[in-house]
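The other protein chains are all here in position, but one chain of the complex has been omitted.
For subunit A:
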Amino acid sequence: MSVIIDRRESAGSSTGKKSTVNRQRFLRRYKHIIRKAVQDSVDQRSITDTDRGDNIHIPNKDLSEPIFHHGQGGKNQRVHPGNKAFHKGDRFSRPPAGQGQGSGQGAASDRGSGVDDFVFQISREEFLEYVFEDLELPNMLRKNLKSTTEYTLRRGGFTSAGSPDQINVVRSLRSAYARRIALSAKKRKKLKALQSELDSLKNSDDPEDQEKAATLKLEIRAIQQAIKRMPFIDEFDLKYNNLIKIPLPSSKAVMFCIMDVSGSMGQEIKDIAKRFFLLLYLFLQRSYEAVEVVFIRHHSEARECDEEEFFYARETGGTLVSKAMDLTSQIIDERYPVSNWNIYIAQASDGDNWETDTDICRKIISERLLPRVQYFAYVEIADRPQNLWHTYQQIQDEFADYFAQQRIRNHADIYPVFRRLFARRSG
């Protein structure tokens, strides 16, 4: 006599996913390889799917579990099925190693030559975990935690109690209709029966039937009236829109992406800048409940724009970096009160600017921006330090905690530079 147990429900409980711990053990053991694979993958991916999970390849030899077994050589006999034409004593040359298939080769080894990689998938979460491992946002503050939490109201289903202004007419009428159908069902049934009886008497000339029909008619009218008397709408039927309170995210961050689009910025440089901004955006997303992005492009004029335009618009001109800094400062004034927002600025440029303008920049940054932001990261995409770099160096000396700059030469530098800018600070 067997016992039958349904184990499906227990998935996730201790008897269920036994592999969870083992899976973590595996990831833990190969952390260095996975981290490397993730980093390579960040470099190679197209911008749109940087944050997808990924297939990780690990060479099989790196995770083999050795057991004693025989190698090539010596005398081996092996029995195979499916002989077609061989006779005892037939000889043929030994196939070259590694080509196990066909030709009746003796040692179709069950271990194969196993050069394939071991491939497995990590989730988006795990992927980002590795990308941003050991990094941190400097000066992180969860602003606005103490102020009264704000709520927004959102529709969420229906209730049968509420204020009159929230009555939902359609729902209420539907409910009333259903009630009327339900409560009158018995009467309608009877009505139908009487009606058909009456129909059968209609053509009869028998006076007795006539009399009967008259009584039936009276009865029918009584029932019809009874049905009519049923209340059209009852208090019971009223349905109200339900409003639920949703707390607004209390720790918010905004990121300003400031990109130079002057004539000197080639497509390649923009692409690098783009990747850098994306990494920063993903990173912020992991730390804050809500992240907003402000895109600012500038040449000799600065303009706030949408993402599409930021990356793809072709308009170009000379360079005045200070315009962008000024605009940033204005936007902060208007829309992102320092008490509510964690503000991050990322600027990407080829470093080329007017000497006089650079000084203005320095002034705006150190006086109007840095006192209000969490972190200002500047990446210069150029082979050697340019105009901006030298000036910014002074800012960095003065505001080491809030400002950092790095140079990117090519694609391969993006991720390492990102890591340097956001490396966890000791102490």
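Assume contacts are C-beta pairs under 8 Å (C-beta built on N, C-alpha and C of every residue); 3 or more make two chains touch, one makes a residue touch a chain; residues count from 1.
Heads up, the rule we're going with is that contacts and distances are computed from a predicted model.
Of "Sulfide dehydrogenase (Flavoprotein) subunit SudB", "sn-glycerol-3-phosphate transport system permease protein UgpE", "AtuA-like ferredoxin-fold domain-containing protein" or "Stage V sporulation protein R", only "Stage V sporulation protein R" is the UniProt protein name of the chain excluded from the display.
Summary of contacts with the chain left out: across A:H32, A:K88 or A:R314, the touching residue is A:K88. Interface note: of A:H32, A:K75 or A:K202, the residue touching the hidden chain in the full complex is A:K75.
From the set A:R29, A:R154, A:R221 or A:H390, the residue in touch with the chain omitted from the display is A:R29, counting the whole complex. Panel shows subunit A; residues 1-8, 11, 16-19, 21-29, 63-84, 86-94, 101-108, 110, 118-121 of it touch the chain omitted from the view.
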